[in-house]
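One protein chain omitted, others in place.
Letters are used for the chains, namely A and B, taken in the order the chains are written, and counting of residues starts over at 1 for each.
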Amino acid sequence: MVDGVRHYDAIVIGAGLSGLVAAGLLAEAGARVYLIAKGGGFLHFTSGCVDVWGDGTPNPRASVTRVSRELPNHPYARAGTESLEKGVAFFSHVMADAGYPFEGSLDRIRLMPTAIGSVRATCLTPATMSAGDLVDTAPTLIAGFSNYRDFYPPYLAANLRRQASINVTGAYLDLPHLHGRKHLLSTDLAHDFGNAQFREEVGRNVRRILGGAERVGFPAVLGGERAQEVSTHLQTLIQSSVFEISTLPPSVPGIRLHTILRRSLTRRRVRVEIGFWTGGRIVGTRAESLVVRSAGHETTYTADCFVLATGGTGGGGIRAFPDGRLQETVFDLPVRGPNDRNAWARAEFLSADPQPYSEIGLGVDARLRPLDRSDRAIENVFVTASNLPGWDPVRERSGEGVALATGWRVAREALDLLGLRSESTPVTARAQS
Amino acid sequence: MYQTDVVVIGGGATGAGVLRDAAMRGFKTLLVERNDLGTGTSGRYHGLLHSGGRYVVKDSISARECIEENRILRRIASAAIEDTGGLFVTTPDDDPTYADHFAAACRDTGVTCEEIPVAEALQREPLLNPAITRAFLVPDGSCEPWALIDANVQSARDYGGEAWPYHRVTGFECEGGRLTAVHVEDVRNGGAKTIACDFVINAAGAWAGQVGELAGAPIDMKPGKGTMVVMNHRIVNTVINRCHLPGDGDILVPVGSVSIIGTTSINVPDPDGYGIEPWEIDKMLSEGEKLIPGFAGTRSLRAYAGVRPLYSDQSAKSAQGRDVTRSYSVLDHARRDGIDNFISIVGGKLTTYRMMAQAGVDMLCGTLGLTRPCRTAWEPLPGSENGVYESMAHRLAHVEEEGGNEIELVCECEFVRRTQVEQVARSKDTHDLNDIRRELRLGMGPCQGGFCTYRAAGVLHDLRHLSPDATNVALTRFLEERWKGIRPVLWGDDLRQIRLDEEIYLNLLGADRFRGAE
Partner (left out) sequence: MSVADFPAFEAHRIELSTDACIKCNVCQSYCPVSNVTDLFPGPKYVGPQAQRLRIGPSVDHSVDYCSGCTVCTRVCPSGVRIAELNSRARAAMVRARGGPSLRDRLIARPELMGQLSRPFAPLVNYTLQNRLFRLALQAVLRIDARSPMPTFSRRSFRAWHRRYPYRSDRKVAYFYACSTEYYEPELGEKAVKVLERNGYQTLLPPQNCCGLPLISNGDYAAARTYAQRNIRRLLPMARAGIPIVATSTSCSLTLKQYYRDLLDIRTEEADLVASNVFDICEFLRILYERGQMNLDFGEVDLEVAYHAPCQLKSHGIGRPALDLMELVPGLLPIEMDAECCGTAGTYGYKREKYDIAMKVGETLFEQIADTGAPVSSCDSETCRWQIEHGTHRPSLHPIEILLQGYEGKA
């Protein structure tokens, strides 16, 4: 039996931040969108904040402008500062709409404590983390849970005391509710925090050890999507401000972003398919179709344009082989990077300089379209974030900023191609507001 | 000044074996090691408990030693041994006539060996090259070196022996052709110590030449580097050997939850100064392909190298690498160098560590004119009294059968429980996360410390009341130590793994940006 053909205006491949945002922007402008991804997406491992540029300079926007000028191959230079502003605006809007507001500005770096008491330079944080900003030097209590293996308040506090000259103490809460619990994960605790009785138990126990602390830091497990409510309730119970600190995956604040963005897609009738490998077909300089290895037989999709948001060497979009080959996994596009595996990494893991493996990516033109082996642009494919060469999200502390900037930029390019963009589309209107 | 009968230099398997044997024979014995125990060759070998099969054709002395000790270790050290069994297989790349020589040589040397039908071998190991033509079953096993060393040291302590890790020998006091004291430097806390003694046994393995030099007794060591690649899972459950003359990359050993392919064999001038060459990795992978078609496409975890303590006496001075015998020698420096109370144990294999220790302590007794029989071949090591072989499956069974709070896995890859980490963290011998790793296999699975480094650092900080600096150093050192092994095999899933690990340690935790360290 011959299969039918499913056609969409746009197919987005990848469920990380840039893919979800691009799909959202496209759907909002009226495009029929299909989003397909191999797995749950990179947001599950991230801090849940929006990092833009964190090299210690105070103004991320100014840093991005400087980077765009000095490093013409950096994704910021390719996407443009305007894309960053509009991408961030769209993202903030979706989050606020879902009752999970973000705070901060592109013009001020936010220094937040990490789970080992080091300092993260980020830009926007969910409101549930705001009180942790180290600009504020109020006495602080860090509270963890005695049988939760992913958060160590005494170690955190000992480091933070010196890192930020703050009066910090760390303590474990030994909660009867958690006695006998096994394999306790952040997501389990987030589930518990959804329960008012549990919050009251936490509140009572924290009150007992609060001392002179004016704010209380918890691991980032204060509820699922309703974290804002949970936080507010806890603040009432403890009578001090409360904030979350990101810790090991599964990252509850990262999952919140994923859930909110995905739900906004479902509401806009974007079909989301998670769990399948796909292979794409390019004819000449056009991507024609995508084949999904579904159960029993293959399923083919066509689209007017494709967004390749597959996450580079970290997300599985680019695979590296021992013989030095670098392969783009969907369309087999040529990859820019050293074809010698000995040139992929520095001698030190914690090196402050960019790791060469991070800088591996696809060659693209000014519109973020990938180049084929003859350096011709594939006219209906657009590339985002970690698939782009020339940056190191981790060492720059720029992951979300680049994802939002390139996500916004490829959506605009795709809408141009589809003829769907007009100045009155909600995308533009909202971004300017 | 510290006073003892015997000083043993070197905290590998041989040194630990000597410590135990001497202590059991009533000598007040102290072992010194410049690093932690088991960090030299013993901790960097492929994990094979030899049946002797590998040496039957070319090195029959070594073969006989191996099978004899194999049987003894199964009796006394079952808790450090997994009874995997071993196969020698003839692949299309091997000389088909070797198999008959092999079988005959096994008979001659007493190495237990049974030829089995190829179909049976393939049923036992389904990923094995289906083109093999012969298969022989031998009593190979795998051996966890740190468990073995720990058990020897623990047993020695029961007999009054002592071990000082992190103590480097800096020199000797020599009086009238005798070593009267050993000078050591306390590497961890700083400061020098002097140990007065009656006898010195050099069990420094590949470093025995350096120790001999300090004592004025030159030893011609030929340190031989061997590089191994750790594969992410147990590709096989039986040790697989190529049935041919020993060569590179022809042994695949299931160890714990991984398998290790080895090795290369290259003479190096300095046992501390060697690197891993890319060609060595490629060679391991391509040779592995001959045993297991598809091998090179499976995930490797890390690469490491060890140096064999090869020694060649005058008569075989020209021998190199694989041609140097794997047997051992006990050097009597009284005869050789006019130092009456000093001997060196050189050469040999981890499998024969006990026999080497016995020979050393026998010589000690002989020199002193004492008759004190060796009992190490019969008295089981602590933990091995019940004769149950080790298997990583026990860890799964334990967690599956236990209930309650105890079940909190710190290292999820290797099923290391929090209570275990706490116990080791409390021990006075534990200084950093690598000590915990060697004890429990912490961080030795697929994520290579991605999740457990932070957890173990937190536990260590809580229990040892470390300063934040000391904890930070332990954390970063562990990550960098893991990185050394990962970097040579950084492609495919390992690269994806590292990008997750760096998201955790740099981005989420900021381990690259500690400020205010003193």
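Note that a residue touches a chain if its C-beta (ideal position, glycine included) is under 8 Å from a C-beta of that chain, and two chains touch if they have at least 3 such contacts.
No experiment lies behind these values; they were computed from the predicted model shown.
Touch as defined at the start, partner being the missing chain; which of B:R299, B:R372 or B:K484 qualifies?
Residue touching the chain left out of view: B:R299.
Out of B:C447, B:V489 or B:L506, which is the one that touches the chain we can't see?
Counting the whole complex, the residue in contact with the absent chain is B:C447.
Just name the one of B:C413, B:I436 or B:L460 that touches the chain not displayed here.
Of the listed residues, the one touching the omitted chain is B:C413.
Out of A:G203, A:G316 or A:G407, which touches the unshown chain?
Candidates A:G203, A:G316 or A:G407; residue touching the omitted chain: A:G316.
Could you list which residues of chain A touch the chain missing from the display?
Residues of chain A in touch with the missing chain: 1-6, 34, 38-42, 44-45, 181-183, 185, 187-188, 191, 249-250, 255, 262-263, 266, 271, 273-277, 292-297, 299, 315-316.
By the contact criterion defined above, which parts of chain B meet the unshown chain? Give residue numbers in ascending order.
Residues touching the hidden chain, for chain B, are 126-128, 130, 232-234, 237, 257, 293-294, 297-299, 391-393, 395-397, 400-401, 407, 409, 412-413, 415, 445-447, 450-451, 493, 496-497, 500.
Basically, only the chains that are shown with their structure count from here on.
Over in the complex, which chain A residues touch chain B? Could you list them?
It is residues 45-47, 51, 114-120, 147, 149-152, 154-155, 158-159, 161-163, 179-184, 246-249, 251, 313-316, 319-322, 341-342, 344-345, 347-352, 355, 357-358, 393-395, 397, 399 of chain A that touch chain B.
Can you list the chain B residues touching chain A in their complex?
Residues 278, 281-282, 285, 296, 403-405, 407-410, 418, 451, 454-455, 457-459, 461-462, 467-468, 471-472, 475-476, 479-480, 482-483, 487, 489-492, 495-496, 498-517.
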